[in-house]
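Take a look at the structure below.
Taken from a larger complex, these chains appear in their original positions, while the remainder are omitted.
Chain naming follows the written order as A, B, C and D, and within any one chain the residues start at number 1.
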């Protein structure tokens, strides 16, 4: 089991190490196992599969979270993750914009505002 | 207005011309304008933007439709579209699998069964 | 309690009596109380309130069911109900089309196909 | 293309000019095209169609946003828009209440709290 955890943590170091540290910290006195599951299931089992690169995976996760609409915190973490693995801010904007056709304009606009917060912190605005 | 329509149809010829013909035919006696909007808004305005390639766009649409769960017909059309623009069947499988972490296992399994139908018709099974 | 039931049934006679008979029949050997709740809560308590007319109420229910995406059977019943209280087929088409902007094109197209089935049975196609 | 934009802006002047100005301002350094799409697709193409009046359209949009649950900001904008085109506060309350039957009580209560904020700002409380 430790190996699965280590494998997940190794990929999280590339994608978004701060975010998983936050998740661990937030969950430690209530549900530490849920933090472990995040590492061991999606990160260890899914993100490590090399048939699709991390940039595409992160953009697809951004598409999914934009569609769900409510998880803006997780969306912001994955926007940071996308930037970390080399996705350009403009590509993130494009995919969020595309979601207007599948999840509606409110989903797209809400997600864009979350992207804007992340980009602002990282001094990436205005998008060119 | 005609130019926008033509621009959308041009990209649909690359992605999934049969699908848009079906949409037109299905809508012609009830809401032909809705068919026109599909061409003029997502296809003409979004899919033509070159900052993200069609392969990535189709995978993100597959992620979104898997997350919504109910639109299995549209999902099948976009799986066909993804294959048409050069996405490999295995990549589609990977993204649908990834959605289990964001939209749950039922969403992922339902979408995989739709993918299977499309792949079977196109003689792409078993996935290697 | 009988009065609430009677009040709901009276309005259902105007909107869609066949549909509630179907619901009763479908639920009778599994959950007859759920059928009673449908009459006593939404129909008796909500649809009888005269501050909004039945035509507007049915169009708003169509908007909601189109947005949810999965309940196509209930959507078809409410399309029938809308026609019964005097909504024109074209108005139903317009509202379903409008939902493309809030719930996405797949929601809108799926609902339009359900409307088409109802309109076809009632010989209302093509929509003018 | 300018004509479509102008047509959308003309109707937005009636519905909710301040809101579209906010959207433009919020999007200007990240995705100005998304703001343009909001004007050119839903407002120019949908809200201008005269087969359904603006009051009914706004109530149906309120029904849809209440059903989605997460987009409370967009809901508040459309509640303002509904009031601008002549919908009475009480009618908005009725439709949000009706959604309890299709989207559940939490959706209905959350939307009611958003309506309350808008009505309070406009000194429309208590609703009679």
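Rule of thumb we're sticking to: a contact is a pair of C-beta atoms (placed from the backbone, for glycine too) under 8 Å apart; a residue touches a chain by one contact, two chains touch by 3 or more.
The structure presented is a predicted model; accordingly, all values stated were derived computationally and were not measured.
Asks: Give the total number of copies in the whole complex, keeping in mind that only 4 of the identical chains are shown in place.
Replies: 6
The criterion applied here is as follows: only the chains that are shown with their structure count from here on.
Asks: Any idea how many Å lie between the Cα centroids of chain C and chain D?
Replies: Centre separation, chain C to chain D: 23 Å.
Asks: Can you give the whole-Å distance between the Cα centres of chain A and chain D?
Replies: 30
Asks: Residues of chain A that touch two or more other chains: which are they?
Replies: 97, 100-107
Asks: Mind listing the chain B positions that touch chain C in their complex?
Replies: Residue positions touching the partner: 23, 26-31, 33-34, 37-38, 42, 65, 68-71, 73-74.
Asks: Across the complex, what residues on chain D touch chain C?
Replies: Per the touch definition, chain D meets chain C at residues 41-42, 46-47, 49, 51-52, 56-57, 59-68, 90-91, 94-95, 97-103.
Asks: Name, in rising order, each residue of chain C that touches chain A in their complex.
Replies: Where chain C meets chain A, its residues are 100-107.
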